[in-house]
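The complex is shown incomplete by one protein chain, all other protein chains being positioned as in the whole.
Order of writing sets the chain letters: A and B. Residues in each chain are counted from 1.
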Amino acid sequence: MGKNQQQQKICYVNTGPGQKPGVSKFFKKDFLFKFILFFSGFLVFLLVLSIFVSLILNSVPSLKEFGLKFFVSKTWDPVFEQFGALPFITGTLLTSFLAILITIPFSLAISIYLAEFTKHGFYPGFLKNSIDLLAGVPSVVYGFFGIFVIVPVIRYLQIKLHIEPYGVGIFTASIILSIMIIPFSSSLGREIIEMVPAEIKEAAYSLGSTRFEVIKYVILPYARSGITAGILLALGRAIGETMAVTMVIGNSNMMPESIFSPSNTMASVIANEFTEAVTSIHLSSLIEIGVVLFLVTTMISITGKIIIKKFAVHQ
Amino acid sequence: MKKIFKVMLGVVMMLLMVNVSKADDKELIGAGATFPYPLYSKMFDVYYKEHGIKVNYSAIGSGGGIRQLKEKTVDFGGTDAFLSDQQIKEMGADIVHIPVCMGAVVLAYNMPGIKTLYLTPDIVADMFLGKIKKWNDPKIQKINPKEKLPDTNIVTVHRSDGSGTTFIFTDYLSKISNEWQSKVGKGTSVNWPIGLGGKGNSGVAGLIKNVPYSIGYVELIYALSNKIPFATLQNKSGVFIEPSLTTTSKAGDVKLPDDMRVSITDTDAKDGYSISGFTWIIVYKKQNYGNRSYERAKTLVNLLWWMVHQGQKYAEELHYAPLSKQALMKAENLIKSITYNGKQIMN
Partner (left out) sequence: MENIRKRILKDRLFTLIVIVLSFTACIPLLAILGFIIKNGISSINLDFFIHLPKPVGEHGGGISNAIIGTFIVVGIAFVIATPLSLLAGIYLAENKKNFFSDVLRVGIDILASIPSIVIGIIAYLWVVKPMKSFSALSGGIALAIIMLPVVIKSTEETLSMVPDSLREASLALGVPYFRTILKVIVPAGLSGIITGILIAISRIAGETAPLLFTAFGNPFMNLNVTKPVNTIPLVVFNYSTSPYEQWHKIAWAAALVLIAIVFVFNFLARIISKKWKTKF
């Protein structure tokens, strides 16, 4: 009886004439369908792999020519065909880190408000809608706004401070970037804060803590790793941003001297020079920068997500 | 589920319908120099109205024009930097440079209240090398006795993209300054020691206009149409020349080579402006490459012929110098040398 128990689950529905009971006449179609599903997933996977391989293959000329020197050389000289990416790596790091620094207080405030304060009412609704709309504004519109509104303001400040009135530069780009990542980082922050278990919050409140104290001594320390991961992910976003940065960063391929210097980021130099790189070594150097962008954003994204997963499971 | 499929079907149908529009050997694609862009923009607009042929020209800089022609993604390239022998070899086939007009690269500046500015070659080189840092540097002040120059830092502006205008300017600087020649050299994209970068002639003009105490190099029309003042430059013969249509033409008044690959900067002409240059349309000499049709090649050649003849009348009002008789003759010969399957296209 034991072995035959399995065979007891014979289905007589959906069997066609001349077919064995238990075998659905849709068996083939189901199999085909499941295969199509799997194949679609496989195609997507193949896509990601091919992107990586394509980028690497096309940067081989400059990889061979410059090797590791590419990342520490300051010279980007198309005439003498010497390409070094340090100015752009520096520009990228400076703008992104500065943008994160600027955005933290604001994003944190929004996350805390939406997670811990009133959830319904005029102001939360207004806040949520504003942030959603902010998230939908295209990068090029931010850049446009930057050119015509932010740059003159910065220029005015620079004149007052007696520094070169470029208007454009790293500082301006950081400001625009910080505005752009507010929606992303605040929604991430809010998710993290909402993951803090209610029990420990309520325990703190029942001991008589004010909301500020609960946030400062309970929620933030608990959510610390998650918030760090959130900052990391926001950094990844900022690094890849192209249009708004290209429009306000001043487009200089020299090492920046201060945060008010004009500069270029890895993304903006590709946007500037890609259609015009005449020699194959110039082109492959630009593609190599694309590889760096790909790797950096991938690593940041994976690391951030791992930290958040650990944090979420950890309760 | 059905709804989504229906929507998609609708979109696909629309796209297919839209695509059945005629194969367009009636449309040419070009890319390149921003230097002559105002003129080309006008020329192609007129050509479309008169001949029904659309010419889609994207001003992405001479470097872009050369590259896209190399990749054969465009029918013609626009460049103010003629190709070197090495570059022609890299193109893989013979290239014809058709001159269209001449223009002046001027030093446009932004100094409130300063109406005229005289500069010498050495000063220009030193400014862009970063050796002269302030506007009221004695060297500059000396040749501008009438103006009180401000005690501020000079902000130089250059091209961030691959540019023929840069080529003309750096070609000039290499000729008049040994230091520039060895440190920076000439090219469509160079390693600028200092300064802000703008995209296209228009980007540079925009920056100069908005950044006080800046100076940069742009094609004459960009300075004029944006009402930006520009400098009067001392030429090889020692005369201070104001860039204009006339002085540009005079600079081009030299013996021209048959292939028209010539630099006319630092001209010997006594009353010529030193930073002048030709701008060319570059095409492949043998037009039967890829799957180019004869019709397409013929359309291209007709356009070129029109540009050097009837198109020339639009040059002057935009402050470009039209081709001289000598240049026109060379241009005609060059156009006639374009072949398809070995046969001359223009007859």
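Basically, a residue touches a chain if its C-beta (ideal position, glycine included) is under 8 Å from a C-beta of that chain, and two chains touch if they have at least 3 such contacts.
From a predicted model like this one, the values you see are computed outputs, not experimental measurements.
Student: Which one touches the absent chain: B:Gly103, B:Gly206, B:Gly252 or B:Pro322?
Tutor: Checking each option in B:Gly103, B:Gly206, B:Gly252 or B:Pro322, the one touching the absent chain turns out to be B:Gly206.
Student: From the list A:Val79, A:Leu93 or A:Leu134, which touches the chain that is not on show?
Tutor: Looking across A:Val79, A:Leu93 or A:Leu134, the contact with the absent chain belongs to A:Leu134.
Student: Using the document's contact rule, name the residues of chain A that touch the chain not shown here.
Tutor: Interface residues of chain A facing the absent chain: 11, 13-14, 24, 26, 29-30, 32-34, 36-38, 40-41, 43-45, 47-49, 51, 54-55, 58, 105-107, 109-110, 112-113, 117, 123, 126-127, 130-134, 136-145, 147-149, 179, 182, 186, 210-213, 215, 236, 239-243, 247, 267, 270-271, 274-275, 286-287, 290, 293-294, 297-298, 300-302, 305.
Student: Touching residues of chain B against the unshown chain: what are they?
Tutor: The missing chain touches chain B at positions 1, 3-4, 8, 11-12, 14-15, 18-19, 21, 24, 27, 29, 37-38, 41-42, 44-45, 48, 54, 56-58, 71-73, 199-200, 202-203, 205-206, 209, 222, 225-226, 290.
Methods note: only the chains that are shown with their structure count from here on.
Student: Can you check the complex and tell me which residues of chain B touch chain A?
Tutor: 31, 60-61, 63-64, 66-68, 70, 87, 90, 153, 155, 160-162, 184-199, 203, 207, 210-213
Student: Residues of chain A touching chain B in their complex?
Tutor: 75-80, 151-152, 155, 159, 164-168, 250-254, 262, 264, 272-273, 275-279, 282
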